[in-house]
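Submitted below is the structure of interest, expressed as structure tokens.
Up next, chain A:
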Amino acid sequence: MKLNSKIPSGNIQQKWDNYKFSAKLVNPNNRKKFDIVIIGSGLAGASAAASLGEQGYNVKVFTLPDTPRRAHSIAAQGGINAAKNYKYDGDSIYRLFYDTVKGGDYRAREANVYRLAQISNQIIDHCVATGVPFAREYGGLLDNRSFGGAQVSRTFYARGQTGQQLLLGAYSQMMRQVAAGTVNIFPRMEMLDIVIKDGKARGIIARNLVTGKIERHSAHAVLLCTGGYSNVFYLSTNAANCNVSAAWAAYKKGAGFANPCFTQIHPTCIPRSGEHQSKLTLMSESLRNDGRVWVPLNKGDKRKPSEIPETERDYYLERIYPAFGNLVPRDIASRAAKRMIDEGRGVGPTGQAVYLDFRDAIKKQGVEKIKEKYGNLFDMYYQITDENGYETPMRIYPAPHYTMGGLWVDYELMTTIEGLFALGEANFSDHGANRLGASALMQGLADGYFIISSTLPNYLANASFSKADIGDEEFKEAENEASARVRKILSSKGSKTPAEFHRELGDIMWNYCGMSRSEESLKKALSLIPRLKEEFWQNLKIYPNEDFNQTLEKALKVADFIEFAQLLVKDALERKESCGGHFREESKTPEGEARRDDENFSYVSVWEYAGDKKEPVLNKENLQFENLKPSVRSYK
Partner candidate 1 sequence: MNLRFALRLFTSSLGKKTVMALSGLALTFFMLVHLAENLLLLKGEAAYNGWVDFLLSNPLIPLAELGLLAVFLAHIITGLWVRYENYKAAGFSKYEESKSQGGRTIGSATMIYTAFALLAYLIYHMMHFRFADHSIGFYQMVTEAFRNKVFVAIYVAGALALALHVSHGFQSAFQTLGLNHDKYFSFIKTAGYITALFMTLFAMLSLYFLLGLDAKFSSPYQQKVLETVIN
Partner candidate 2 sequence: MENKGFSITLRIWKQASAESEGSFQVYKIDNVIADMSFLEMLDVLNEKLLKEGKEPVAVESDCREGICGCCGLVINGDVHGPDEHSTVCQLHMRRFRDGDVITIEPFRASSFPHIKDLVIDRSALDKIIAAGGYISANAGSAPEANSLPVNKPLAEKAMDAAACIGCGACVAACPNSAAMLFTGAKISHLALLPQGGPERHLRALNMVKAMDSLGFGNCSNEYECEAVCPKEIKISNIARMNREFLKANFLSEEEIEK
């Protein structure tokens, strides 16, 4: 596998401009001759469809739900970063670049991150112009708030629904192109495979979820905007439909998969209440501004929290990290909670939670003040748990939330397959080993609105395309493979449901490849996953109808998750250092903190598919830090 990151020449400030000037363009009259297939309609997919449609390309968007507006970008709460420096508190493009690279624990590509920081300001301009109702100050100008990992106030927000407002903005821009005739939406469609012809991505095979019909669609380029794979852990903050299948299909067709082990665990989620649990709900990390995190001092203390006296409580974050206390970064807080629970000091009916206590804050500021700041979060907590957070401490637990890893892409967002691009969370490019809050929305929109609309024309103008017709052998073959797979699942006669397999996979991943990973645990996972895979294909229980069939949809996703999990664990095993969201027990400081190993692991792991029976091949893209010097993060 050849990894050419195609980073443009020049100093970091000029790379993007240099690139845009050297890129080839497509004549406006020729654009409608190019068919672009976009998989996914979240921030990246919808904004890409909008910007490419505006330029005049012929765009087809495929999405799982009944309408493209439901993509999971909609659930993002906090905000979107930009280097506007409206607060005049020392922010700049360079500082946003610096914070993002540092926050990612120096495992991201400098040139990409700098471009992201540059574009961040354009994103805000465009969103405001297209009607996103960002929060404002009384003077009518835009308001900002602070977020983790930064010392400046640079986060733009629309109440606690920033993701929703940005997605609906991008969606409306896409619908404008639907009206203009440049974009066509294909709802309730699931991509099953990518069609490669002459080494280029030339189309897709997709299944109509209502009729069950398998369709072929040809294209000059395919854009995967399919989000992250947190659902490999079964329980995560992701939506039920989020999956790895499209990225996995790309991987199997030759696209490199980068850093799959970089997953982010968010510390403040509502814990699971039992076996039936289907998802975990995130609560804004801003709660840690006033809430104090604690567990009982003694193991197995089953008393009510109000009956545990002050002397028998362990405010462990304040104890271990006196400098940052309850406000340590996400990865640190998550791992500390896990340690407490592993010691047997977890609370609640399942023992899988820690307390987030507002008693002292309420005593000091009054319940009204707390209500004003976090009222909606307390309401949500009440709705889900039936507990009043004002009277009894909340129970929280970390949950998988975001995946920094994804398909490897070069500076143009193209994967190692020509003509196949990956945008947004689906690619690996900008967040290194850990993502800062309010940066996911920024990246999705940067990729879709501003980057792909400059890089895709360069590919289209340079490539020579043979005719690709859906009657071609390549399409037939891909469809046959895909429908064979569907038929194989439909004909299974076992006794275990897809959800049971998914739950079992989640247990393996969470227990052996979750917040903290060791060679031993990872090897254990590597021995368990193939067994699960084998059982899956022998003992799957399915309802066999061919048209609308949600158990089939689920089974297809779970099958891919099981295969992918193997790669994730392999990557985690190979990366013997701790960095960002990836924590290896073997690589820690004497105090138990993560220890990065720049000497041996300052690279992007890019995995190459070698066949079903063969081990994947590891390729490395070495990271060059020409502008920033990797340093150690400490929070004590």
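To be clear about the criterion, a residue touches a chain if its C-beta (ideal position, glycine included) is under 8 Å from a C-beta of that chain, and two chains touch if they have at least 3 such contacts; residues count from 1.
Selection rule: all candidates are chains of the complex that A comes from, given by their letters.
In this text, all values refer to a predicted model and were calculated from it rather than measured experimentally.
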Selected partner (touches chain A in the complex), from 1 or 2: 2
Complex interface listing, chain A residues touching candidate 2: 47, 50-51, 54, 65-72, 74-75, 84, 86, 122, 124-131, 133-142, 158-159, 161, 164-165, 168, 171-173, 175-176, 178-179, 185, 187, 210, 239-241, 273-274, 276-279, 281-282, 349, 383-386, 449-450, 453, 495, 497, 499-500, 541-543, 545, 547-548, 550-551
